[in-house]
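Complex shown without one protein chain; remaining protein chains in place.
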Amino acid sequence: MSDTHVSPRESSPAPAPVTPRFRGVIPPVVTPFRPSGAIDHGALAALVEHLIGAGVDGVFALGSSGEAAYLSDTHREAVLTTVVGTVGGRVPVLAGCLEATAPRVSDQARIAARVGADALVATAPFYAMNDEAEIADHFRRIRSAVELPLFAYDIPLRVRVKLGAEMLVGLGREGVLTGVKDSSGDEAGFRMLVLANREAGSPLSVFTGQEVVCDAALMVGADGLVPGLANVDAEGYVRLWRAAGQQDWQAARSEQERLADLMRIARVAGHRSVDARGIGAFKAAMAHLGLLPSATMADPVQQLTEDEAAGVRAIVDRSRRPDVTP
Amino acid sequence: MSDTHVSPRESSPAPAPVTPRFRGVIPPVVTPFRPSGAIDHGALAALVEHLIGAGVDGVFALGSSGEAAYLSDTHREAVLTTVVGTVGGRVPVLAGCLEATAPRVSDQARIAARVGADALVATAPFYAMNDEAEIADHFRRIRSAVELPLFAYDIPLRVRVKLGAEMLVGLGREGVLTGVKDSSGDEAGFRMLVLANREAGSPLSVFTGQEVVCDAALMVGADGLVPGLANVDAEGYVRLWRAAGQQDWQAARSEQERLADLMRIARVAGHRSVDARGIGAFKAAMAHLGLLPSATMADPVQQLTEDEAAGVRAIVDRSRRPDVTP
Amino acid sequence: MSDTHVSPRESSPAPAPVTPRFRGVIPPVVTPFRPSGAIDHGALAALVEHLIGAGVDGVFALGSSGEAAYLSDTHREAVLTTVVGTVGGRVPVLAGCLEATAPRVSDQARIAARVGADALVATAPFYAMNDEAEIADHFRRIRSAVELPLFAYDIPLRVRVKLGAEMLVGLGREGVLTGVKDSSGDEAGFRMLVLANREAGSPLSVFTGQEVVCDAALMVGADGLVPGLANVDAEGYVRLWRAAGQQDWQAARSEQERLADLMRIARVAGHRSVDARGIGAFKAAMAHLGLLPSATMADPVQQLTEDEAAGVRAIVDRSRRPDVTP
Partner (left out) sequence: MSDTHVSPRESSPAPAPVTPRFRGVIPPVVTPFRPSGAIDHGALAALVEHLIGAGVDGVFALGSSGEAAYLSDTHREAVLTTVVGTVGGRVPVLAGCLEATAPRVSDQARIAARVGADALVATAPFYAMNDEAEIADHFRRIRSAVELPLFAYDIPLRVRVKLGAEMLVGLGREGVLTGVKDSSGDEAGFRMLVLANREAGSPLSVFTGQEVVCDAALMVGADGLVPGLANVDAEGYVRLWRAAGQQDWQAARSEQERLADLMRIARVAGHRSVDARGIGAFKAAMAHLGLLPSATMADPVQQLTEDEAAGVRAIVDRSRRPDVTP
């Protein structure tokens, strides 16, 4: 991992920082498929290379946007292997371990560690129905199983439970969690998490998984951005991140507004399933931009129709006009 | 209504602006009760006077924070009469008309108009279960019943439905809606509403009802703030609003962080009902600050216990220390 | 069953039964509108007369099926006046008082008492957000406001909260509640309520508001049926009730299966709002059967399209064939 991904605090001449600090733009990389349904590893490598070229600070493989839920263990390992190999240590690789409970997450985590991931990302238990004390133990057990930094992935839409700020910060202080990816859509809760984390000495790197309020999240104190839309427009999010780093909120806002307009692609196929209309729109846009050879989705999700894809392309083209004022 | 409540855009020398623009800090005023359960009109008048003294740009009577759902028609009218009389035209008075369907909202709206409110606030239908086309007609019917500016109150936690940005902006362009109070907690949706409104020529005044991300909402483009916590610390929200108006985001953020810390009062009684722990905490804090003679809630909601109130007071005292660094 | 549990009709000239027991088939009467939107009181009287002729044991006016949420206070009173006047004491009239909180329900209840209703029906608070202790107080306060038997209406789909069996039975023992209309769709919870009520000495009359598992509910121990579909086919539910009373479960099941097939009318307009597709289907079927002059719904709900109504009619015609085997 290069110095550029290490926070100022940790980058002091202190000997051997055990846990580098994760920050910046870390796209949740989509998984390219061939029209046959096979994973397109060449396209995946090219995409990762493109993202690094755009200036991202890390990549998150096997997340929701990566359609990891639809991949067998074998395919998950293959995807991660391609990503880690392509990245080659230039930026950290976070690996999603999206399984229902700690023993199953831990099995995935061991594979991720072996393949060479730099950090793990796990949600609260799903299918299982646990209370907060049990959820905290879930993260403790995962952390004790594999010697890698662990991020909690807060995504109540998919797992039915919202992670509490006090529990997360407490697990940060314990050394169980290194960070949080907050995809809850609860920006007031995000604010309270950022403040609680700061009061506790900032044990956590706090990322937002939102696409359209990243400028606000950074003003509030976010340490990083993990927006699915960064697959489509990584340069935009990198500009947004850098503007915020310079406290240039006018520029950050302007960039965010352009990206928020672009995010309307996710509403074109409004009557389709959540996965089809969101990830499907990202892939249709990426195909239009030459970032993917095919917009094929993981079976059984169907890619957008030609009409829907045309709607996506129109929004993409509009957002790239230099004079756009969304 | 004085010029101070009119936005710069409308305050040009144009003759007779038909619809003044609502903006700024507009607290949703709590309703004081005596320990006996009777409405304390003297305390209500004193509170309104205090808020105006603190520099607010309007007051919102008979909202959720005003416990309007718990008031009979007679008591609602009495509350509004006191508020309108106390305000005396110094700032606009928005009147909540929290009823399940358009005919019932309209009956409340006629009373509000007669009493002298400057604008009406209505939610989507509740108890009734309607689709978006029916909800749009609901607002059209209310607007046609009473000749006052109408705000849509987006509060899915209570009414089970989220209002879509396209519908809201469309109703703005039609002249049905003058504004929106967004208490949905969906800040990404708020961003999209602000952008859609701007693209349409800004027919709507867009307010946030959140307490802890007001700085972000203003950076995003909010026209006003309607936070329940402004009952407790109106001066803070006024400072926040003014800092944002000067694009001093550092100051806005600092003030917001102090207020976010103060908002922790709403979590002290975490196992109580939503209404008891939220409004109950506001009232306990106000009683501590001398802004209310009693923290009594509308029956059957019980005020906080002495232990809970002590927890609230400790947070209030902490937030008022000049050296506070939340 | 002792005389004290016999409805007014069955009640011999015994002197002054303090609390008559409510039981049997008690349709939640729809409110007929003219195409202009005005309430059609003649059609309402004719409908009530038809229901009594079909053998129902009571009528429930101003419920959800009666579109009471869409009616102003004036119109609610007018509807109830017509129903009470038409019934003329032949069966008990239950009056819905669908308001958000106790003071508002009580105001409606006083009107219902004055007009001559025999019992009141109230939900948990809505819009307001209360815990179980507050909800129990809500019912206590209503009961103390008006001297009429009070039924709790358990309808979480509309009010967001499920009423617990222990609370309900406790309120029955206190004399606060006379019965429960369970429209929760939670049949396991209904079973537990029936058993808890029996253990407590049966203080409550327990009704189900479901349409398609009435045979099962009666086998389980329900005291009555309040199905919206009884507006369309009261005779069927009366036959079902009587078959169950004779422990003829084969006949009860057969009748219920025919009615369950008929209930498919409520799915014809599947993409419409909940109120449009359900009550709209009942009204379309009733118009087809000559039970209503018009299928007009309360504004802003639109009645079914001609195609949708044709779908409803086909199901109705199928269910009335003597040889139907659904």
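The letters A, B and C name the chains in turn, as written, and every chain counts its residues from 1.
FYI, contacts are C-beta pairs under 8 Å (C-beta built on N, C-alpha and C of every residue); 3 or more make two chains touch, one makes a residue touch a chain.
Bear in mind that the values here come from a model prediction, so they are computed numbers and not experimental data.
Taking the complete complex into account, the chain left out of view touches A, C. Check A:Asn130, A:Ser202, A:Ser254 or A:Ser294 against the missing chain and you find that the one touching it is A:Asn130. Residue C:Gln210 is the one among C:Thr86, C:Gln210 or C:Ser273 that touches the chain missing from this view. Among A:Gly42, A:Gly89, A:Pro103 or A:Gly201, only A:Pro103 touches the chain that is left out of the view. Taking the whole complex into account, chain A touches the unshown chain at residues 64, 69-73, 75, 98, 100-104, 107, 125-131, 134, 137-138, 140-141, 157-160, 272-276, 298-302.
Residues of chain C in touch with the missing chain: 185-188, 191-192, 195, 199, 210-213, 215-217, 219-220, 247, 249-250, 253, 257, 260-261, 326.
The rule we apply is simple: only the chains that are shown with their structure count from here on.
For chain A, the chain whose average C-alpha position is most distant is C.
Note on chain placement: the centre of chain A and the centre of chain B lie 35 Å apart, centres being C-alpha means.
One simple way to say how far apart two chains are is to compare their mean CA positions; for chain A and chain C this gives 50 Å. Shared interface positions of chain B, defined as residues touching 2 or more other chains, are absent.
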